[in-house]
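Beneath this line is the structure, given in structure tokens, with notes to follow.
A single protein chain has been removed from this complex, and every other one stays in its place.
Chain lettering (A, B and C) follows the sequence in which the chains are written, and residue indices restart at 1 in each chain.
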Amino acid sequence: MTFMAMITCLPHMLLLANPDEWLVRLKQTIVHWLPGPWQFVISSLITIAVLIAVFGALFAVATLIERKGLGRIQNRPGPNRVGPYGVLQPMADAVKMLIKEDVVPRAADRVVHFLAPLVLVAPVMLAFSVIPYGQGLVPINLDAGVLFFFAVGAASELAVFMAGWSGHNKYSLLGAMRAIAQMISYEIPLVLSTVTVVMMVGSLSLVQIVAAQGGYWWGVIPRWNIFAPWGLAGFVVFMIAAIAESNRSPFDLPEGESEIIAGFLTEYSGFKYAVFFMGEYFGMFAISGLAITLFLGGWHAPLPYLGWVPSFLWFFGKLFIFLFVFIWLRGTLPRLRMDQLMNYAWKCLLPLALINIGVAVIWRFTAGWPGPLRWLVCALLIVLAFVWLEKTWMKSRELKPRTYHYAS
Amino acid sequence: MQAAFFIIAALIVIGGLAAMLVRKLVHAVLWLMVTLASLAALFLLLGAQFVGFAQILVYVGAVAILIVFAILLTRNSEWAKAGRLASPSWLVGVGIAGLATGCLIASILASSIPPGVPVPPAASVADIGQKLMTEYVLPLEAVGLLLTAAMIGAVIIAMPEDKRG
Amino acid sequence: MIPLKAYLVLSALLFGIGLAGALSRRNAIMVLIGIELMLNAANLNFIAFWRFHPGTEPLAGVMFVLFSIAIAAGEAAVGLALIIAIYRHYKTTNLDRMDSLKG
Partner (left out) sequence: MLGEGIIKGMVETARNFFGSYHDPARFVTIQYPEQRVPLKENNRNFPFLVFDGADTEKGLRCVACKICEKECPPQCIYIVPERDAHGKLQKHPKIFDIDISTCMSCQICVEVCPFDAIKMDQEFELSTGDRFSNLLLHKQDLAKPNDYYHKIHPTEATLVDAQLAKERQLAAQRKAGAGAAPASPPKHAPEKLVPVG
């Protein structure tokens, strides 16, 4: 019955003027044929299943792209054995991870050791539920979406601690302590750069934040936040903090394999390790999705006459660009030292984010000014702040001639 | 709704009891987190969305990590070994707590609260923001000052004594 | 529908658990955890009363809880800093051993 209804509906759906509606209509059609009390449950289950399937597939693709991309950056072909051009490599990796022995150290706290990967992955999946993927394609339109995102993100710190502590391994604990210190430090610039957007839009709902970025200036430049000076600075601060938050290179100290084996993952193997790995990629997708929503106009098309492309394709296209930038950075930058990492968060990003909030306030109260002047004044303020920061930084890093004590 | 309330209430009570009874401090923190997260769920159930998320953000994201750091910084073998967890006068403490709880519950049950359930009051984020910036702006500033003072105080107290001068 | 009394009883139970723990455990950190439980019991009361008896001030309960959460965070930070400072001095977090006033 349901299936037949879908078949009969299909041509009707394809003829819709707005292609964004396809998925929404499809789900409505399916749910419509169910008995009343089940509609809500099935509707939620469909959303959950689609989210898990899409991001699970994206995870597989991302690992492949990462390995191929890193290979190309290092002038290697990357994995190319399993399937044509190595496209089946993620399956091979998954099978390998699944059939590996699941080692639990004898001294480990078994329950906490088992729970840690779940506590990491479940909140990240919750974070997916507030991001608008397309026009009308938002799992839950929460009034306090941004707050929800950061609230569930906070649980990952606890998960990292659980993973590090339960192994009874000094490297695990060291890695967990590093990870927590790093995540707490970088959460502050992350939230502060989000605050500018929330302040300008006047809402914590991600749907409204995207809606506020619709339209175009002079019919060409999209009204995305990144094209405002505070948005650009905020985006840069947000992205740096986001990379640190998702423990990616160059901020991958918690897993620095040359120093502390694998950090909090030292005692994990097999499927639990795979779950951790998946959690980290999911975290990367979630925070990239938030960055797209906050600064890059969410699902809005970059040019006005491209509006006929389904909106979710724009979202995922932007997500792939983010993914590539993450990989590019990983292929380029070496790992930071712990003191550099902390200094960077507290002495560079935090002041920049605070100054950026001030600039956003100025932008807000100069709405009557002519556009370019307003833009230039605000940009100048940020550049001044940056130059001032640079001077103080460079001064502290001045190289002195090296002196040798024993060799003459 | 009823089932949700009872599950959450059971989690809160079990988490609280376990947090107070277990031997390992880290386990106590994890049980505390169970309680506090369930409490956040109860807030959501009661329609206080913003408070629920703030509860998770502050307690799971900040307080739990603080306590964990404190545990690791004050680690000694004293608690891991078999030893008495409770102070010698624990019976008095539990007695007082039981008495207080008994009085509270007795007075709650004896009180004449109307049993009806009114319409849930709206608490949109915009409303809360509006209130915070107008009516509650003085408490907000005071809390800001208090948190700054607490942060500076915590840093100075926890600093090693030889560096303090 | 769950009546207000159920929430109040739950809150009283949580308060009792926290109080018992804070009064009887020997470890300073455990006492702090007990105090956190008591604070949260109070928060639950505020939210429950706000939900069932909005009164004239529509958001007072929510506001109170928000401020209470902020203050609880500050309290935890200062309390744990104190515990660390005391640990440095006495090399213990056992409250029964912190009985000397001479310092």
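We take it that a contact is a pair of C-beta atoms (placed from the backbone, for glycine too) under 8 Å apart; a residue touches a chain by one contact, two chains touch by 3 or more.
What you see is a predicted model; the values in this text were computed from it and never measured.
All shown chains touched by the missing chain in the whole complex, by label: A. Although one chain is not drawn, the whole complex shows that of A:Gln74, A:Ser258 or A:Thr403 it is A:Gln74 that touches it.
When the missing chain is restored to the complex, the residue among A:Gln28, A:Asn141, A:Thr332 or A:Thr366 that touches it is A:Thr332. Seen from chain A, the chain kept out of the figure touches residues 69, 72-77, 80, 328-329, 331-333, 386, 389-390, 393-394.
FYI, only the chains that are shown with their structure count from here on.
Taken together, the touching pairs link the chains end to end in a line with two free ends.
Contact tally for B-C versus A-B: the pair with more C-beta pairs in contact is B-C.
Averaged C-alpha coordinates give centres for chain A and chain C that are 35 Å from one another.
For the pair chain B and chain C, the distance between mean C-alpha positions equals 5 Å.
In chain B, 50, 54, 62, 69 are the positions where the chain touches two or more neighbouring chains simultaneously.
By the touch criterion stated above, chain C contacts chain B in their complex at residues 1-10, 12-27, 29-30, 32-34, 36-37, 40, 43-44, 47-48, 50-54, 58-59, 61-63, 65-67, 69-78, 80-85, 87-88, 91-96. The residues of chain B lying in touch with chain A in their complex are 26-27, 30, 33, 49-50, 53-54, 56-57, 60-62, 64-65, 68-69, 72, 124-126. For chain A in complex with chain B, the touching residues are 112, 142-144, 147-148, 150-155, 157-158, 161-162, 165, 173, 177, 180, 184, 187, 202-205.
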